[in-house]
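Left out: one protein chain. Kept in place: all the others.
Chain IDs A, B and C follow the sequence of writing; residue 1 opens each chain.
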Amino acid sequence: MAAEVGLAARAHVNPAPELQPSPRTPPNSGCRLARVAARQKLGSMFVLRLRAPGWPGGAPGQFALLRHEASARFLPRAFSLHAQDGELVSFLIAPVGPGTEELAEAGVGEGVHVLGPLGHGFDLTEILAGTPRRLVVVGGGVGVAPFRLLLDRLTTHAAATLPEVVVLFGFRDDVQAECLAAFEPAVDRLRARGAAVELETICEDGSLGRAGLVTTLLQEVGLSAGDAILACGAHAMCQAVWDLGLAAGGVRAWFSLEAGMACGVGSCHGCVIRLADGSLAKVCRRGPVFGAGEVFGESRHPCAVPGGDR
Amino acid sequence: MAAEVGLAARAHVNPAPELQPSPRTPPNSGCRLARVAARQKLGSMFVLRLRAPGWPGGAPGQFALLRHEASARFLPRAFSLHAQDGELVSFLIAPVGPGTEELAEAGVGEGVHVLGPLGHGFDLTEILAGTPRRLVVVGGGVGVAPFRLLLDRLTTHAAATLPEVVVLFGFRDDVQAECLAAFEPAVDRLRARGAAVELETICEDGSLGRAGLVTTLLQEVGLSAGDAILACGAHAMCQAVWDLGLAAGGVRAWFSLEAGMACGVGSCHGCVIRLADGSLAKVCRRGPVFGAGEVFGESRHPCAVPGGDR
Amino acid sequence: MIDLSVSLGPLRLSHPLINASGTLDLFEVAAGLGDAILADPPVAAYVPKTVTLKPRPGNDPPRIVEVEAGMLNSIGLPNAGVEAFVADELPRLLALPRPLILNVGGFAPGEYALVAARLRRALQLHLGGGPPDGPSPSSDEIRAAVGGDLPAWTARVGLELNVSCPNVHSGCMSIGADPGETRVAVEGARAEWPGLLVVKLTPNVTNVVPVAQAAAEAGASAISLVNTFKGLVLDRVTLRPYLGGVTGGLSGPAIKPLALRFVYEVAAAVDVPLIGMGGVTSVQDVLEFMACGASAVAVGAAGFRDPWLPARLAAELGLALEGRGWSLSDLVGRAHRR
Partner (left out) sequence: MIDLSVSLGPLRLSHPLINASGTLDLFEVAAGLGDAILADPPVAAYVPKTVTLKPRPGNDPPRIVEVEAGMLNSIGLPNAGVEAFVADELPRLLALPRPLILNVGGFAPGEYALVAARLRRALQLHLGGGPPDGPSPSSDEIRAAVGGDLPAWTARVGLELNVSCPNVHSGCMSIGADPGETRVAVEGARAEWPGLLVVKLTPNVTNVVPVAQAAAEAGASAISLVNTFKGLVLDRVTLRPYLGGVTGGLSGPAIKPLALRFVYEVAAAVDVPLIGMGGVTSVQDVLEFMACGASAVAVGAAGFRDPWLPARLAAELGLALEGRGWSLSDLVGRAHRR
């Protein structure tokens, strides 16, 4: 905003349009040609590690738009930041359609256009400022992706300042659950720093013990006032999680939501969802992480669901 | 034609339409999913060897439509049969655009849809029946492709029945000329059987000696009555070759021509060229090999050129 | 096994998959790839290429060019004219073990009736059902017949009026762009043709609904859509028009969302069965056209990759319906239901 006002002021100084042709995409524009550094299969998902020159780093819950340089698809695809290390940035991807399948076949050294980091992630400063009793991290399926970076970020906080961390992941089956391998080192590191971390996993088909949903786990750990939920997964999962939060009372929650995207930056108005108050919000700009109340409202049986009345 | 008459006769026997659903593509329909058996780079071109189950074999000058099973292009592409060995069929391909580049990257084991063999090739029986003085084979650029199979076919004829074979190839540069490696063994085999074979090559940029066109070579070997020309290359080359043939007099010639194709079988009427008499002919069905007179006429400065008056 | 058969007027199709006119020549395929395709054509009904009153050479080459997700053609309806068609093509067409939908083009609304009459007389001769070269039945006689007793051959042969070809300089597409001219063309053909009368519409219009309604009111027993979208491709180097006919018609997956819209709109507005087409390459596409309201689906340019594609899609349609536990009537028009 400050920048915009500043520019508005300039208008009167420099009212004539400049006539020089624009340069090409500037080097630090957020639009980069990255190279595949590694691709690791983890059950039915894979981790795509890219070397993105000048990658500025992003927050957990932020995302990037990826498009293979030889893609036959028209639009890029959105993926949560999964891990980063300098110029290396990783994504945990579930191949579900043509765009994700192209990336599943990207060879080392091949180019991938990366636009990002984009959107607003989980604001750990704000969340921790509320001194939550516990951080309850809830991931469903590939919705677990952003929580690797989240755990990494927690590791940078003094253990004493951290509440207990409860990580609950739900998967379809044990093949999908193989992506756990991408999270365990982060959990171990956090524990090694003295933080109290619990990690529990359940599969819908019972292939890792009993059958159930991630909400089964959530009911078992028992939400109570002061808990802060950070969740990502299918819309129905998020809704069910928030219902439990409302039932417990005094629980705050943030959800990373999905929507089909074209631009990822707010240009196209394409990714809107309907909020609890009936208004529409761009997932890519206002989100993808939203406060529970904004999206689902504060009463237990909200009528307004994202997607509106189509 | 006989088949059609036969079927017409059947109409009165079986006038009612059958109501069973049709089966899928029948196994020996000419439409096959082949597998890449090998891909060999030869300078700026490459040889794609496919294993095509049930491949029936085709004549030199016939072609097939190829489309990679993961192709992002809508239409298949036409390529002359280059060599065959049972189920193995090879194509010599110059990557010039998106379709050929996809094939240039096809990995061993990947699927390629093959429709063929299609069209009418060089009719060796007819050509040799004219007891030509010499067979003058003229290829320009990737237009050399069909002549590997032609040389292989000549090898099956008794050497005594064969006239002298003069093979003249013109290339852009020495990198393009590296595809010669695909022809030399066939020439050697033919010689080993006692046939008189000469092979000469020239490059436009002089990178293999002096600079010149294939017509330079043709002028040097000197056409004369009784020669039979078999040529394939750019349209302008074919025209120039036939001008030399007409000048010599008493020369017969066959040209394998190109046209953009959609169906390759005569369904779409898309690949027509205008013949010397002003009529239009489907390259895929009546050709791709045409008699010189049909295409260029029998007088030295034809006004009607294929492509018509667009 | 799910019953995939559909009726288009007096024609009964064993399944909904046919070819789009001008994109499959069974006899050419047979000549190149073997006669098997004639003994068991991969379509539930066979639609030959458009025939016109007079012979036509078609447009200058080049006539086709690939574009993103499709191709343009500027073929220009080459054909030997209806007399040659009747003499040379019709006998072998009638020998095919499938119903036929003959496709007719015209350069003035009245031409359709002339060609329809010529074809009817030839069919009466071949298949019985009336004096071959007698006077045309009166319009009333045929209207009565359409409702009641049709000549037996109408179960074998239908007619499609191509009022939508974008690749000719007059007539055709300009007729189908105008409800009034379409009405005249269809009424004329209806008066000469007792059987299935399909009218093939162009999508190059501001509003297709009045044209579809005019066709239906004038006696069309079915509507097929879409023909190709008029487009232009330049030569990459010279930057001048690439096709001999300057403009051409776009077909292929690029037009599928546009074609679905036209089928959806016409299905909501008229009561006759629809034949949907435009970019069909997969069984998903077949499901979508039928959900929008098509009773039958035609494979066009995608069949160039594999002439047997319609048969494969028919088999896959059966499996898809089985998988969902749907009958054909659960599928057709589904997109319109809440």
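Some observations on this one:
We adopt the following convention: a contact is a pair of C-beta atoms (placed from the backbone, for glycine too) under 8 Å apart; a residue touches a chain by one contact, two chains touch by 3 or more.
What you see is a predicted model, and the numbers here were worked out from it, not measured in a lab.
Although it is left out of the displayed model, the omitted chain contacts the following shown chains in the full complex: A, C.
Interface note: of A:L149, A:V197, A:L218 or A:V272, the residue touching the hidden chain in the full complex is A:V272. Checked against the full complex, the candidates C:A291, C:A311 or C:L328 give a single residue touching the omitted chain, namely C:A291. From the options C:L250, C:I275, C:A301 or C:A315, the residue with contact to the unseen chain in the full assembly is C:L250.
Only one residue in the set A:R51, A:R73, A:R133 or A:R191 touches the chain that does not appear here, and it is A:R73. Where chain C meets the omitted chain, the residues involved are 67-70, 72, 177, 204-207, 229-234, 236, 239-241, 247-248, 250, 253-258, 260-261, 264, 279, 284, 287-288, 291-292, 331, 334-335, 337.
Annotation for chain A: contacts to the undisplayed chain at residues 3-5, 7-11, 14-26, 28-31, 65, 67, 73-76, 99, 113, 115, 118-119, 259-274, 279-280, 285, 306-310.
We adopt the following convention: only the chains that are shown with their structure count from here on.
Once the centre of each chain is set as its mean CA position, chain B and chain C turn out to be 35 Å apart.
Separation between the centroids of chain A and chain B, computed from CA atoms only, is 55 Å.
Between chain A and chain C, the centres computed from C-alpha atoms are 50 Å apart.
Counting only residues that touch two or more partner chains, chain A has none.
Shared interface positions of chain C, defined as residues touching 2 or more other chains, are absent.
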